[in-house]
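Here is the structure we will look at, set down as structure tokens.
Just one protein chain is left out here, and the rest sit where they should.
And then chain A:
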């Protein structure tokens, strides 16, 4: 089944205009599909109403896993599996296990969090992203509005709202899928 997906794109040049525009467009009842920007804009996620990312929780859990694995591994190997007297130290020389435990905590927290980030944002070498406007990775902020999600409103009305919110251009975009 082939279907055309239609979008209206508002092109913005300035980050502060964009922030106000997102608020205006949302308050006039238009549902925004997504905003594409060339660099991170602080506060954009708030005006779009996105919930805080839970990635820090993922990092914490992976870090805990790293700590647990590192300590378990070292105590098992040094105390239980093959105890050896080294420099007259206790078999379970806890302070000596701290450096490796720290490193493995950081390693697992970092890799685990980045892995979750890659999966949740669908970042992979073979990904084929929808590029609404190639200038969105250069110098323009692109606000994409999915017509199908705003069926209650006239297309011209949406374009009017975008124009009055400060968009320098309003374009149509279709993807064949």
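We adopt the following convention: a contact is a pair of C-beta atoms (placed from the backbone, for glycine too) under 8 Å apart; a residue touches a chain by one contact, two chains touch by 3 or more; residues count from 1.
In the analysis below, contacts and distances are computed from a predicted model.
This figure omits one chain of the complex; the name its UniProt record holds, of "Ethanolamine ammonia-lyase small subunit", "Branched-chain amino acid ABC transporter permease", "Ring-1,2-phenylacetyl-CoA epoxidase subunit PaaB" or "Quinol:cytochrome c oxidoreductase quinone-binding subunit 1", is "Quinol:cytochrome c oxidoreductase quinone-binding subunit 1".
Checked against the full complex, the candidates A:65, A:114 or A:170 give a single residue touching the omitted chain, namely A:114.
One chain of the complex is left out; on chain A, the residues touching it are 14-16, 34-45, 48, 50, 53, 55-56, 59, 73-74, 77-78, 81-82, 84, 86-87, 89, 93, 96-97, 99-100, 102-104, 106-107, 109-111, 113-114, 117-118, 120-132, 134-139.
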